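Okay, here's the structure, questions in a sec.
Of the protein chains in this complex, all but one are displayed in their positions.
Up next is subunit A:
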Amino acid sequence: MTAFSDTRPRHLLDFQGWSTERLTAILDNADTMLSVLDRPVRKVPALQGLTVCTVFFENSTRTRISFELAARRMSADVVSFAASSSSLSKGESLRDTIETLTAYKVDAFIVRHEASGAAHRVAQFSGKPTINAGDGRRAHPTQALLDAYTIRQEYGDLAGRNVTIIGDVRHSRVARSNTELLTRLGANVTLCGPATLLPRDLAGERVTLTTDARTAVKGAHTVMALRLQTERMDAGYLGSLPEYIQGYQVNEALMEHAEPGAIVLHPGPMNRDLEISADTADGPRSRILKQVENGQAVRMSVLYHLLVGRA
């Protein structure tokens, strides 16, 4: 029997309360989940009888489908709630919505919301296991887990690996969750972007901040390009897009400064030829589609860890 230094967490809202051993166990079990996806029957009965509800207040087709497939592969039933077509537009509150869904005997919630902290509120209103599928600028833990898994798959271990994250760090919950997880797993993280998009408070042990992309990728084993979240930029964060491309686009010329064989990641959706060049996104260094595949396996593992035995 495996002993963990934490008590079994009830939710995955961020990594608070999750021991490094337990997070590592999620990555270990994702290997098995990945093998399930390669079988003739891509389904196991581990969560049979449970109903999982995806509650997406912010549009995201890929993350929602990834979670829904993950739940179905584990034999859970899935219901989906899309805010755009719900009674929220008639003035119903988040609390009423979640309490109604809970009354339908939903066993777990997967939540995406544009407001930081919304997933915590859902967990509080429902009392059911809740997974944060991205809230505001705050956290996106399963994306960080799948990124860590993809890097580990490449190198075997994260300890001592250098990961550079380039782009709109300020608005990125992916960058925040990745920085926390990767450093806990022993990697060194360099965050890079224009000064206006690089919050100084993220600097810390194993975390370096720089505005110079060439310096940032030097020695990097993995380079992650972040989507430029222009929809969140209500102030003059950027001079111009051509200027941004010139300084921060992840492309072949920039990757020449990284470690030989370094891989490229992107959490998606991509703006090709903006934050990442099309040839790099489609090139041999790219593990972007691998991330998508791994995402399903990692989410199966997260669902398993949170829900098994909690019917």
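Couple of notes before you dig in:
Methods note: contacts are C-beta pairs under 8 Å (C-beta built on N, C-alpha and C of every residue); 3 or more make two chains touch, one makes a residue touch a chain; residues count from 1.
Just so it is clear, contacts and distances are computed from a predicted model.
Hidden from the displayed complex is a chain whose UniProt protein name, among "Heme lyase CcmF/NrfE family subunit", "Fe-S oxidoreductase", "ABC transporter" or "Bifunctional protein PyrR", is "Bifunctional protein PyrR". Listed by residue number, the positions of subunit A touching the unshown chain are 1-2, 8, 25, 28-29, 31-32, 35-36, 39-41, 43-46, 74, 304-305, 308-311.
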